[in-house]
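Of the protein chains in this complex, all but one are displayed in their positions.
Letters A, B and C mark the chains as written, and numbering starts fresh at 1 in each.
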């Protein structure tokens, strides 16, 4: 039985898919993080976000995070799904779901996974504004 | 606009309902905790759980938790839903969803809410086994 | 004076009631009521511990009860 699910897709991400993968009769709780596209950044109105990935490497890095989370925390299963392509305000770029017998481990693993993903996984977002666009984090 | 939603129901809890309530264009993330009925406790097989509540007081206490979470953490909205009645293995007794501009606050508020709910909200569960039943936490 | 007592969870099973009217001296505190209940319903000693809520709010031991108060026996909660 596989305890990890990592996915990069240009389809709409579904919270239910991640939930269904991690849910298990042995688990007392599921912690989830769902990223959503905000309508502003640094007080500037965002119109859409465009996500691109170095896909094979991004999947490897996501798998490393999932495997490490299983080692570091007393969890049962973890799913990490990331979207690529154009996302509108309110759309979901990322979902992380973690199940465990006891909730503390699920929370810790979920937060660990999203924090690490944002540091290591080769995915980039370009923010589009009314008057231009910018690659997030790229400029000094 | 109301930033809190508290609910006690004998209907099936829906993750999507809590998600939809807290989701907002101003938010970058949503943290959720979904409690699920485990198939065992202290190595004994559980057949079902029966939840009962002192409903008017439980709703007040849930509202206090929601209000306090809004005060303590930089969050946008919080939903706390709890089920009562008979639940089978895998069913959902509780869902907490929190949205915020930045994810750290959402995680903290979500964990605060479930931790506090388990300490203060007058709801009780009776575990049913093949050979009997027991009120959880009630015996010395 | 008369108050209403509500029992929940294991307390319902031990006392065999959900709700009863209960006669009490005026100016009794929550603590006095607790002692009184443990005497009249000795099975309540089987609970790890219980709290008292008065009119849907947790009450401290030295709160003075009033006529018609709704007083709930709250065994250790186990929601979530």
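One rule holds in what follows: contacts are C-beta pairs under 8 Å (C-beta built on N, C-alpha and C of every residue); 3 or more make two chains touch, one makes a residue touch a chain.
This one's a predicted model, so the numbers in the text were calculated from it and none came from an experiment.
Shown chains touched by the undisplayed chain in the intact complex: A. Remark: the omitted chain is touched by one listed residue; of A:10, A:43, A:71 or A:138 this is A:138. Against the chain not displayed here, chain A makes contact via residues 35, 51-54, 56-58, 60, 82, 93-94, 114, 117-126, 135-140.
The criterion applied here is as follows: only the chains that are shown with their structure count from here on.
When each chain is reduced to the average of its Cα atoms, A sits farthest from chain C. The distance from the centre of chain A to the centre of chain C, each centre being the mean of the chain's C-alpha atoms, comes to 48 Å. Averaging Cα coordinates per chain places chain B and chain C 26 Å apart. Residue positions of chain C with contacts to 2 or more other chains are absent. Taken residue by residue, chain B touches two or more other chains at 35, 114, whereas all remaining positions touch fewer.
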